[in-house]
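Excluded from the complex is one protein chain; the other protein chains are retained at their positions.
Presenting chain A:
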Amino acid sequence: MNTAQHSARVGLLFLLGLALIWVTHEALDSKSSLSKTGYPLVAGFQNLKSLKQGDDIRMAGVRIGSVETTQLAGHRVEAILRIDKKVTIPSDARATITSSGLLGTNYVSISLGTPSRAPLAPGGEIVTYESADLGTVMTQLSELGEKLEDTLGSIGSVFQGRGGEPSLFDRLNHLLSENSSKIDTVMSNLEDITNKVNQGQGTLGKLVNDPKVYDELLATLTQIKAAASQASGFVGDAQELVAHVKSGQGTLGTLLYDQKTSDDLKAITANFAQVSEKLAKGEGTLGKLIQDDSLYTDAQATLQKADRALGSMSDSGPISAVGAVANALF
């Protein structure tokens, strides 16, 4: 193989090497590839944690860009986010720094926001909030541990006693030893009761041992249930009736809820009051009838007279009847 062929192969290898360097540079250097697409957004935080250039930006878990750069800006830190140009972010979407796992890297998580809101313009600032990181969680766990330790210490002092005071177990022991005879009695009574129950004596014993009592109880309960069902129906009907009345329908409804009827009733009551007042005063026929005794006396006399007249008529009734017939015929 001659030198020219060697030179050509070396040249080819050299060009391949240069091309690979360029491709690797483009593939690995995230800064150069990021700056070509997408639009920037500013996200201000109090602490960027370990967020760094090239970390993901995810909207509801979907990667939509990457962190272009991070910088200090006065009393806060800013992350410049490079968002895919196809993605619009509503102005009420919020960003936070989240970790993808205990060992995972941080990424910027953006909430979906409200689609109807106006999208953030390129270069705009997105609303952020701080999320608890592992350090904060560990601090809180440490505080919780201290509280738990205090609580357990208190419980332990109750059990073990403190400052010469007897412990809980000492007190329980004292209580049991003092009342042992009463406890024995109670236990004995309990034993008697349970024995009776086992033998089917007494109401509880029958209930436990006698299936007939159980069946009766079950039947009773069924009846109670049916009654309750009926009562429920009745209550339902009553509710319906009340609703009906409240709606102003029917006589009672009209009476209670119709204004005109109410007015009429008031007028009637007033009229009735006037009438009763007149009656009390003895005005009018009825008033006189009630208040004046002379009318009663007159009526009594009239009735007596009528009675007598009828009596005389009954005596001369047949004659009079014949006379009347004769007068009619002739």
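Everything below uses one rule, namely that contacts are C-beta pairs under 8 Å (C-beta built on N, C-alpha and C of every residue); 3 or more make two chains touch, one makes a residue touch a chain; residues count from 1.
Following the convention adopted for this analysis, contacts and distances are computed from a predicted model.
Peer 1: So which of "ABC transporter permease", "Methionine synthase", "AzlD family protein" or "Tungstate transport system substrate-binding protein" is the UniProt name of the chain that got left out?
Peer 2: "ABC transporter permease"
Peer 1: Looking at A:I21, A:L112, A:L176 or A:I290, which residue reaches the missing chain?
Peer 2: A:I21
Peer 1: Consider the whole complex, including the chain that is not shown, and state which of A:V10, A:V208 or A:A226 touches that chain.
Peer 2: A:V10
Peer 1: In the whole complex, what residues of chain A lie against the chain that is missing from view?
Peer 2: Residues 3, 6-7, 9-10, 13-14, 16-17, 20-21, 24-25, 27-30, 54-55, 103, 105 of chain A touch the chain absent from view.
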